[in-house]
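As you look at this complex, bear in mind that one protein chain is not there, while each of the others sits in place.
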Amino acid sequence: MANSRFEYVRNFELPDQVLLNTWIVVRVDGRGFHKYVMRINIIECAKAVMQEFGDIFLAYGQSDEYSLVFTKTTNVYNRRSTKLASTVGSLFTSAFVFHWPEYFKSTPLTYPPSFDARVVSYPSIKVLYKVSYNPPPPVHLHILRSQNMRDYLSWRHVDCHINNLYNTCFWSLVHTGESTPQDAEALLRHTDAKAKHELLFSQFQVNYNDISPMFKRGSTLFRTPDKSIAIAHVDLIKDETFWITHIPLLTPRQDDH
Amino acid sequence: MANSRFEYVRNFELPDQVLLNTWIVVRVDGRGFHKYVMRINIIECAKAVMQEFGDIFLAYGQSDEYSLVFTKTTNVYNRRSTKLASTVGSLFTSAFVFHWPEYFKSTPLTYPPSFDARVVSYPSIKVLYKVSYNPPPPVHLHILRSQNMRDYLSWRHVDCHINNLYNTCFWSLVHTGESTPQDAEALLRHTDAKAKHELLFSQFQVNYNDISPMFKRGSTLFRTPDKSIAIAHVDLIKDETFWITHIPLLTPRQDDH
Amino acid sequence: MANSRFEYVRNFELPDQVLLNTWIVVRVDGRGFHKYVMRINIIECAKAVMQEFGDIFLAYGQSDEYSLVFTKTTNVYNRRSTKLASTVGSLFTSAFVFHWPEYFKSTPLTYPPSFDARVVSYPSIKVLYKVSYNPPPPVHLHILRSQNMRDYLSWRHVDCHINNLYNTCFWSLVHTGESTPQDAEALLRHTDAKAKHELLFSQFQVNYNDISPMFKRGSTLFRTPDKSIAIAHVDLIKDETFWITHIPLLTPRQDDH
Partner (left out) sequence: MANSRFEYVRNFELPDQVLLNTWIVVRVDGRGFHKYVMRINIIECAKAVMQEFGDIFLAYGQSDEYSLVFTKTTNVYNRRSTKLASTVGSLFTSAFVFHWPEYFKSTPLTYPPSFDARVVSYPSIKVLYKVSYNPPPPVHLHILRSQNMRDYLSWRHVDCHINNLYNTCFWSLVHTGESTPQDAEALLRHTDAKAKHELLFSQFQVNYNDISPMFKRGSTLFRTPDKSIAIAHVDLIKDETFWITHIPLLTPRQDDH
């Protein structure tokens, strides 16, 4: 608005757009959080961001982080990195503080919590095709291509599994008074998954398979064909548990370059 | 933490560091705010960010925006743009929602407000030297170099002045019932500063010079020699009103490359 | 090698790598060339670059430009843009001047000619699948996906066609003395392709279809399965004229993410 001899300073802002036709992931991460407390709350935050940005078709969260995935054709904010990271991160943060009292009435926040956000983009995805041709074949056919975008989500999914198994053991040891946090850490340091399962079962009568899917597998928010937002706590690595039944998420018509 | 065959996806994150030895400005901006309401609150937010980041030596705010300036030698987060923008923006947002009830008890927030943040860097600054030499000259001598960093702050300062004069006229017309918002806008569209001053004085008996400096000049937060944070509502364009008395802000010893 | 107090200046070099798993195109362009003279020579230059960089699987040239395409998995020079552009451009230039006398003995260069180079990357490609399944279908099946990388080559191909048709008309008019360059330009300005074909045929008895494929379609260099470099002057837009018979170029095993 203000035209002055100082206005030239605007030109020092450098462009930072993300390559076209790549999936854009904004991952929001808690800064120094007590991770255990907040899982329900951050689902609410991711949902608030998805409601504002129609081009986010899927979001996956676990622990104190959420990855929000924009369609590869999105043009929101001209695909500028810092604009995307700061806006998504700010809205997520705002929703977190705003909704906190609804979830944790008895333990008010004592300081303003914050998140960082980063932007990564992926050029390819594991595609599931339904091939149709003429004359028609005996069965529908899926051609699978294993690629980066799904690998990203698989990476976060593995992280969820490993962290949650560790944390379940750790807090079982600590909360029951069996160990100090230091002892628990030392005890768990060199155990593999199998040993952790056995520890839970033998010492705490916990069958890890019975743990809530939300904790074991994280929370996947996705946009349904009618544009509403649904949630699932499922395996995102295998094709069968989520992707085959949600093929349109990965191959929307408008992406068809 | 989790080592899996998916971990390669980390390498898709591209670096985005800001050039070394340049002042880094992070400007936080309200997204669609009712601008009038919030000036006190955002000073609090900027202060919270300055308390967390010791390398911010000055912050200037007006309307619904705040510019936070890092020293040119800062190495916080390796000077990565999206990390800086998202973290500063998130902390600012969090403080805004967190502190809101202290300022506006009677009007609770009805939805989570958010901010965007951008990063710009400036290579030079208007330097004020105190020259000392031998034999001593009759007076101390200032050599001034007009440069980018101070021009940036002057740019925001001019913006503050123009917006505030306009808004003072606009809301005077609207709140007193003299005009509809549309009429007020039409009336003010082609008036210059002088005409606006006269309008305020003749119709509303307001001498614009008597308006609070906080509104006329915005709010400058700066770090004092003892590292505490002070506030001033002063002219940032002229040398005499702020800079000459705060030379160390611009020429800290550690910046002396 | 030299360790001195000045060495810190190395850290001012900013990273500029290209996103992983995308095809990298380096396009080399003559700076202010007489375009007509040089087609054979630039094929030699592109070949020299392909001999040095084994990760270039295809190069397409026309007029005074050449586009060299690296496999999407290449890691040459850590995918740094300026390194790729400058090295490819320098080698191309060097070969141009070095080999000039072999082609144009009677017209020695009078000044050092130069090229610029740019880097663009593409995340996707028009893929041609050979689907095999069980029980086997009556015929092999191609699934086509139209995408960016092939569209880039098609774009340059269309450019080749339009420029060459125009230039053939232009130089026919000028060289036969029928028009001055200005008149020829004015005459051709608003003609479509059909009118240009007719002009060539009626005034110069030239059937454009008989023009050498090298001029009409440009020159495609590609790496054969035995890693040698072959050349073709073919339509790169349609599937049938080149791509279907060279499927491995687009889907090398090592790209299979």
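When the chains are written out, they are named A, B and C in that same order, and each has its own residue count from 1.
The rule is simple: a contact is a pair of C-beta atoms (placed from the backbone, for glycine too) under 8 Å apart; a residue touches a chain by one contact, two chains touch by 3 or more.
Being a predicted model, the structure only gives us computed values, none of them experimental.
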From C:40, C:158, C:230 or C:244, residue that would touch the chain that is not displayed: C:158
Touch list for subunit A against the chain that is not drawn: 11-12, 14-15, 17, 19-21
Interface with the unshown chain - residue positions in subunit C: 1-2, 4, 6-10, 12-14, 16, 31, 48, 81-83, 85-87, 89-99, 109, 111-122, 148, 151-152, 154-155, 158-159, 161-163
Positions on subunit B where the hidden chain makes contact: 19-22, 72, 121-124, 129, 131, 133, 135, 137-138, 141, 143, 145-148, 151, 256-257
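Here is the rule we go by: only the chains that are shown with their structure count from here on.
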Distance-to-centre winner among chains (Cα means, whole assembly as reference): A
Identity of the chain that, by mean CA position, is farthest from subunit B: C
Centroid spacing, where centroids are CA-atom means, of subunit B and subunit C in whole angstrom: 50
Centre distance in Å when subunit A and subunit C are each reduced to the mean of their C-alpha atoms: 41
Whole-Å separation of chain centres (CA-atom averages), subunit A against subunit B: 33
Multi-chain contact residues (two or more partners), subunit A: 121-122, 148, 151
